[in-house]
Each structure stands twice: as C-alpha cells, then as structure tokens.
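To keep things clear, I will list the structure first and then write my remarks on it.
The complex appears here minus one protein chain, its other protein chains still in place.
Entry: subunit A
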Amino acid sequence: MFSSPTPLERRGASRNLATTTLKSAGLIDRDERMRDANDKPGGRKGPSKKTGHRNRAMEMYKDAAAGSSRNALTLSFKMRLQFDISKLASRISTLVDPVSIRGAASRPTTIGRLRRSAIQTTTTRDSSSRMKAVDVWREFVHKRYNAEKRFLNLERIADDDILKKHNIIPPGVPGNTSSREMSVIFKLAASLKPEVQTISLANNNFSSGLYLSGLPHYLPNLSNLSLQNNGLKTWRDIEQFSPRRGKALNLREIVLIGNPIRDLEIKNGRKDFYRSEMTRRFPSLEVLDQEAVAKISFAVPLSTSSSVTMQPPLATAFSLPMAPSFITGVEGSIISNFLTRFFTLFDNQRTSLASAYLPTSTFSYSAVTSIPHRARAQRLHTSSALPNQRKLEWPPWLSNKAGGSRNLTRMGGVEQTINRLHIGGENIVKAMQALPATVHDVSGNPEKFCIDAWPVGLGETMLLFISVHGEFAEAPSMGVRSFDRSFILAPAPEGSTAKLDNWDVAILSDQLIVRAYSSYEAWAPGPLKVQSSGTESGPKILPPEMQAALRAIPEPKQTMVFAIIQRTGLNLKFAVECLEGNGWDVERAVANFESVKTDLTPDAFL
C-alpha cells in the first residue's frame, strides 16, 4: 500500500492493471470466444442494401432531433425542471452520423491493429481479413466511441461495415440469439476511457433483454441508455438490466420508445402503469422516454407479470461525493515510507518506535464504542463473513495501564486528562504496549486506507500534517476495527533519536481514534451511501387514534401496515396507501417508498 504518491496515479495504476488483466486474459475465455462464421457454414444473408439503411438512418436522425427539441421546450416551460430532459436524445441525434460511422473503417489508425492481428489465429471465414472476432469487436467499439461526449453509439450494429467485412453475425439478427457478443462489447466498452456515460442501442432488433444482461456487470456506472426501436416485450426483458441481485445499474435516463413493452401499454391507455413499473425497477431514473420522471405518489399498480421481487435498495445516496486520498505538496514516498515503517513496528515491535518521537512529543487515543449507523445496518458486527467481530471486546481499550481512552467530552477531571496524554518516546511506547496487539495490512489493498496529507508552515519549521483512516485486526480475536490516526511530523532534528534511527521525520503529535469496524467501502469515491433502514432509531410510537385505526385493520394486513410504519416512518394513511399501491408486498412497498420519499410532503409522515 502507500506506495503511490497520489490518488490519481493510484487509480490510474489500478485501471492499467485491470486493462492488462483483460488483455492477458484475451478478453474472453475460450468458451466465451465469439461465434464466427465457421460456426455457421451457411453464412448469413447480407443485411439490407446500403442505400436503404442509409436513408433510414438519416430519417431517424431527423426525427430524433425534432422530437428532442420539442420535448425540451414543452417540459422546460411546463415543469421548470432543472435537469436537461432531452440530453440523451439530443446527444444521440447529434452524434448519429451514418457517414462518419461508415467511413471510419478505413481510418489509418486501424491499420496497425489490422496488421498486428494478421499474424494471430484466424477465426473468421474471410481469409482476406484475418482477424480474431474479438479484435473485430474491439475495433468496432473503438470506432463507435465518442470519447469527448462519453457516448458509445451501438446503433444498427448489423449494418456496420467492419462486421460485414469480417463476416461476423451480429447480435439481434435472426439466427443469433446469443447474448455473448453483447457481453463482449460491454466488456470492451468497460475499458474505454474516459468512462462510458451514454450508450445507444437503438435500432438493433433486440427481442430479448438477454442481450443486455451483461450491462450492469460491465458498466455499472452507465447513466444514460437508449433502446429505442427494439423488440423488448416483457418486464422480464427489462429486468435483465435493472438493479437487483446486488448489481446496481443506476441509470438516470432510459429510452424505450419503439419497443412493444412501452408502445402497447401506451396504446392501451396504461402509460402511468408502464412508467411507474419502470421507475419502480430503476429507482434512480430521472428521465424516461424523454419525459421527466415525476416522483410524487405511490401510484404503483400491482404488477402481475413481474417474476422478480424487488430487493429494497441497500442504500440511498447523499449528495456529497466521497473522494479518494488527498495528498499535496509532499512527496508521496515520504508519507509512504513513514506509514509503512510506523505501522509495521506498531504491529510487531512497539518499543522500537520510541526513537521516532521527541521528548516533547505526545500520544493519546480515544475509543468510540458505538457501532456506526451504516455498519450496523450492514450487520458488519454480526456478519458470518466476519466471524471474529463478535469476539472483539472494548475493555482492553477502555481500561488499561495506559490510563484508557482520552475522550475530552467524557473526562472525569484534570488528572485523567493529564494521565492519558503520554509525553516523550519512552512514555508513549509504554502506553502503546498496554494496548491490544494489532495487525495493519500495510502491504494489502491500498483502498483500505484513506490518507489526507500536506505540509504546514508553522514558526520556523515545516511540518507535515497527516490524517489516516483505515482498519486493523486486533489480537487475540483478530476481529477488525476501524481507526483514524492523525500525525504532525517534523523533519528529524539533527542529533535526535529519530535521526539516529534513520527516520526522515520525527513524530510531534500522534492521535489515535479506535472505533467499531465500518468497511473501507465507506470512503470509496462516489456518492456517499446513506443507509436507508431505520433500524437504529427505535420503534416508532403511534398516536392513540392511529393505534385504534391500526387495530381496526384485519390481519395479516395489520402487521404489514405496522411494519411499513416502523420501517418508513409514514403515517397510517400513507402506509396503507403505499401497501395498496404495491399489492400488499412489504418489500416492494419499502422499495417504492425509498424511490419517492424525497418528494413526499411532511404530512405523509408520523
């Protein structure tokens, strides 16, 4: 760990690693290798004539452009919504340029790849272009990617010249119902930089959601998806890429115009049903079919076709992004060397740390014994995956020869305050020896640590301010705890024990906070996850008249209503409404509540 100076580089490195891994794995396993023309001795019929599809594409372009601007106007005036409803549609319409797509095959940049590929094993039938299918797809994906707009145009795959040239049967055409090619495309798309934000799969004749089943896995951060003019018919098709089974695809915008699943419902006057079914499956959805999603009610009729029970979302996001380590103004190696040596000695040989402190240096620690909200909701303290957590004990931290935890908000008096501040190397290591033995995984996953560090000019010296968040295993149980540790470091003064012991820096101040384990995922970059279960707030008390009304509801509905009130904080009326809107399915009702709760007025709650 600690080996890379900046988070940027660190992230870059892991990306490179991933790319290398993909490359060395040949991108696909043998059994995943794409079907080629040899599998189909009869070959395939050529797609529609060039002139024909060119015209179609142009028409589509016109339609999309007209449609999007019209929608944008109406909506921005009528609804005054802040987000740009027509973003996806307009992006797509401006980017769909059939001429440039077709012309790209002869770009000089592809020549190198072609030549290199020519010596590789031939898997296509066409001997004039000796390329592996995966290389063809790679070229295809790169050609179709507009990095500036972060837009991957996968429209009309079957019409692409590259595939025709190499006799590859694209997904969606009659005779190829396999989802493999699409998974390969998504896998290749996952390595595009910058990360893909928008994909259009319009006009691909997809009659099954299976083609999209790889999407959540490979492109979990995708935000806009157009499936315009395909053949998706059932909710099962949609559920192939909706967030579930822990694979969250948090789409912001979806276009399903021109698919039977949408068009039939609209034709039958069930647009509201269709839209609520979609928003229920994609709680993060803001724009559907170029119309803003209204998140205001529980108007979710019972779905009879749904075969999958919605999982309640584990967490909702808070609008503060989490950022990785921040290190500036200091060479990363100084921090890395210091922390690696420090934690290794702290784990294995605390006494030898004495030299790293000056006679005036201070050390203290405090223990936070409460289990954090999100960690509790994730049941990290009782998880069977972390069997040692239950054996962890606080007494060794709270009362020991070091005097115990120094939490100034709970101090017994001045004496305690003084006794629990350890001054000078000898006293400091004496106190540290009284603490439980630890194992910091300094050589392990760097993501497990989050470091903020920068130099501080103070008086005549330049100091280094470091704050580290991380985790360690604690002996004897080897359960995991989280910690925060702040250091003030100074260049090791000439003649000091630190200098003599080859420390570049001496520790002036060392403050440790030990707390119940909360996964390092807590600081993974991205939106802050806020656990949405009310487990810690205790049972909710109902006003007497509401209790009476609740008792009047027959079982088992009474219990269900009570459960909803407890889990959501809704009042009786809204809890009943929420359940009715979700076919008296408690999990679905809670999931629905989570997706609309920010738009509920206070009178919906207890």
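Here, contacts are C-beta pairs under 8 Å (C-beta built on N, C-alpha and C of every residue); 3 or more make two chains touch, one makes a residue touch a chain; residues count from 1.
Methods note: contacts and distances are computed from a predicted model.
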Omitted chain, identified by the protein name its UniProt record gives, among "AP-1 complex subunit gamma", "Brix domain-containing protein", "Nuclear transport factor 2" or "Small ribosomal subunit protein mS33": "Nuclear transport factor 2"
Among A:161, A:195, A:347 or A:452, the residue in touch with the chain that has been omitted: A:452
Touching the absent chain when the full complex is considered, from A:152, A:257 or A:368: A:368
Option touching the unshown chain, where A:207, A:234 or A:509 are the choices: A:509
Contacts of subunit A with the absent chain, listed as residue ranges: 7, 318-326, 328, 358, 360, 362-368, 370, 372-375, 405-410, 414, 417-418, 421, 450, 452, 454, 456-461, 463, 465, 467, 469, 482, 484, 486, 488, 490, 508-509, 511, 513, 515, 518, 522-523, 528, 530-532, 534, 537, 569
